[in-house]
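Left out: one protein chain. Kept in place: all the others.
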Amino acid sequence: MVQGQQKTGLEICALKIWCGARRLVEMDHQISPGQITSVMGPSGAGKSTLLSALIGALAPEFRMQGRVILHGRDVTDAPIATRRIGILFQDDLLFPHLSVGGNLAFGLPACLRGRAVRQARVAQALEQAGLAGFEDRDPATLSGGQRARVALMRTLLAEPQALLLDEPFSRLDSDLRAQVRGFVFDQARALGLPVMLVTHDAGDATAAQGPVLQLTSDA
Amino acid sequence: MNHALGWPHAAAWAKTVRLFCVMVLVVPIALGLWGMILPAFGVVPGLRAAGGASVALTLAPWRAVWQWPGLWEALWLAFLSGVGSTLIAFALSQAIVAALQGGRVFGLVMRLLAPMLALPHAAAALGLAFLIAPSGFLARLLSPWATGWQDPPDLLVLQDPWGLALMAGLVAKELPFLLLVTLAALGQPALRGRVLLAQSLGYGRTVGWFKTVFPAIYPQIRLPIYAVLAYAMTSVEMAAILGPTRPAPLAVQVVIWMGQPDLALRMQGAAAALFLLGAVLGALILWHFGARMVAHWARAWNFSGVRGLWAEGWLRGGMLAVVALGVVGMVVGLLGLTIWSFAGIWRFPDALPQTWSLGVWRDVWRGGGGLLSALGTTILIALGATLVGAILALAWLGARPKVAGTSPVLWLIYLPLIMPQVVFVPGLQTAALALGMQGGVVLVMATHVIFVFPYVVLSLCGPWQSWDPRLALQAAALGAGRVRIFWSLRLPMLLAALLTAAAVGFAVSVGQYLPTLLMGAGRVETLTTEAVALAAGGNRRLIGAYALAQIIVPVIGFAAAVILPGVIFANRRGMSRVAIGG
Partner (left out) sequence: MFTKLGQIIAVALAINVGVQIPVAAQTPEPTNWPAVLDQARGQTVYWHAWGGDPRINDFIEWLGETAEARHGVRVQQVKLASTSDAVTRVLSERAAGQDSGGAVDLIWINGGNFAAMKSADLLFGPFAEALPNWRYVDVVGKPAVANDFTVPTDGLESPWAMAQLVFEHDSARLPNPPRSAAALLEWARANPGRFTFPQPPDYLGTTFLKQILIGVIGDARVLQAPVDPAQYTAQVAPLWRYLDDLTPHLWRSGRAFPANEPALAQLLADGEIALSFAFNPGRASAAIADGQLPDTVRSFVWQGGTIGNASFVAIPYNAAHQAGALVVANLLLDPEVQARAADPNVLGFQTVLNMDALDPVARARFDRLDLGIATLAPADLGPSLLEPHPSWMEQIAKDWSLRYGIAQ
């Protein structure tokens, strides 16, 4: 996978976010490659706001200070599309109008040219996810665990340099949860991605084996 | 739970209501079509032929249409201006939403939607004509200092043989409508986050929108697009003001023939109208297959992973320019109309009139010129049609658990919007006469209901269905009956949406031309029929005054729809959301 020369990870430098006069988030933290930092806190503590700030989709009513550095590259003011920070949401957001293969190819960079080449890369990713031969399946026919894996592969195929996880396992029941979680963490670690996991669930944080940051509602 | 409207025999009642609403939509159209098919084959209902000659079925009207040398040109014009303007308006509406959604300009666009929707077609056409004519407002503003023109240039800007002015007018009028239906379709919760996700995968916002959101939007706005296409191909008043005349687009020619005293020409007009209907169906089919081809091509485009980041700036800039052009055009157009209504002598190339005159408005105030009475008639008819339309719409929605995406029911509702007026309204007039109905205000009102009802249903069905049924459950658990749930819960909570839908219906009624003209036996004068009649006359002062009045009336309707809920629920923050596009 393409990576930056200096793999310093995701640095969140003196980040502060306000909503009006109320300060929501204050954070100064570095996530090394392959490390998974968990962010926990009650609803309304600003977890989603933090993720929005990191990918560059902060709503206009928020004000933000501080820098976001990715492998030495300051991405604070970069558009979402060029930050190369992948994100997985609570909902898998598979596109219902595309096949499973189409969903994956959607993530694949355009510089990988030629139908056959792209198809081969999609097939490889499906195999990695234990879904070999699923290219032409309708996403609606997949199980929850399968959907989660496809969503992750789609994100990874875009070759992100960091990964944000917005409670991606909360919709899964407990058996599946551990299984999908393990899959996601393994893939991310294998690629050496700095990962930030936002979760309600202490089990997730434990499994992540990384630092745990608490956001309080009056940070 | 959607059966929150409860009646002793709910199921039977619902069936009756459904049947009644279907009849309101279908019967007049069927009658009108029948009233056109018969004369197209040489049979005029109830005719006692002069001289006792018997009337037999004949293909002569069809032959006459076929042999008319202007047929292909007129048909091509209808097709070109219809499909062209629909394609442009559709592409622009999607690109504007894709490129600008969430931004500040988009908020402005949303706020301007209501007044732009309320703008009757005739007024929009007149405003545009005043603006871009070689002796129009633009040329006056720029002459002679920038153009060197001392006399108006001999340029074929209006009524050009390619129908460009007509297309511009149609685009300006259809774009807001398509924006509105797109916004309504965007309300689906499943679409949230898609653009953000695409962006996090490296896509530009606009391209990301087209690849991830648009495929879900298109099926939702397909019928509105069909309605726009059918309208654009068959518009009479816009084509009469902006379109070419050698020959005119086929719809205008149909009205000309249908208005001739010569029976043969009227039969020819009926045949031409059915010909036009065939062309509209052909265009719809063509559009349908075109869309499938685009979808096929889009699959490859999706698979290629093209991010389109380079285009982002251009698209955003382009759409900002389109919005700016639209807003400036509307403002300057309205300004032009206003100035003309106060103008005395205004010679080219003066930017402003040499002398000013209150003449037109004074006449209006004194009750002369007919504007005040036309205003009264317009409002009376629109209020009546809207009231009936809204009651029918509520009854329909209450009786129908769900209006699914593209169900046959939705097709039914869209029928009066897709079926070209020029194809069935003249036949409806004949049918009404044959049934012994006197043309007049009530008949006009009843005919308007056919067009008002679908618009009210369409505006209302989104908010109606997104109303949280758990509230009804909660109320029922507290002992409220279904009638009470409707009157004291659902209706007040949907008041804003209902008023907006009523304002839409009101505006639709105000803008009706052909049904008013024909069903009113020429005796019912509304602002729109007067404005179109005057447009032929060319008195710009009076046209300006009428067009302004025609614009102001529906805008007041929309303003009321926005302001009233705020007044009624002044101290309820949860009720303050404006319901447009809901």
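Assorted remarks:
Note that the chains are named A and B in the order they appear, and that numbering of residues resets to 1 at the start of each chain.
Definition applied: a contact is a pair of C-beta atoms (placed from the backbone, for glycine too) under 8 Å apart; a residue touches a chain by one contact, two chains touch by 3 or more.
None of these values were measured; they are calculated from a predicted model.
Seen in the complete assembly, the chain not on display touches B.
Of B:Leu435, B:Leu473 or B:Ile563, it is B:Leu435 that touches the chain left out of the display. Across B:Gly204, B:Pro244 or B:Gly462, the residue that sits in touch with the chain not pictured is B:Pro244.
Per the touch definition above, the residue from B:Gln260, B:Ser407 or B:Ser488 contacting the chain not shown is B:Gln260. On the side of chain B, the interface with the absent chain consists of residues 7, 13, 16-17, 20, 44-48, 50, 69-70, 73, 134-135, 151-152, 154-156, 158-161, 244-247, 258-263, 266, 344-345, 347-348, 355, 357, 359, 363, 368-370, 388, 391, 394-395, 398, 429-430, 433-440, 442-443, 446, 483, 521-523, 525, 530, 532-534, 536-542, using the contact rule stated above.
By our rule, only the chains that are shown with their structure count from here on.
In whole angstrom, the spacing between the mean C-alpha positions of chain A and chain B is 45.
The residues of chain B lying in touch with chain A in their complex are 190, 193-194, 196-205, 208, 211-212, 215-216, 299, 302-307, 309, 312. If you check the complex, the residues on chain A that touch chain B are 55, 57, 79-87, 89, 91, 93, 95-98, 101-102, 105-110, 112, 115, 118, 154-155, 158, 160.
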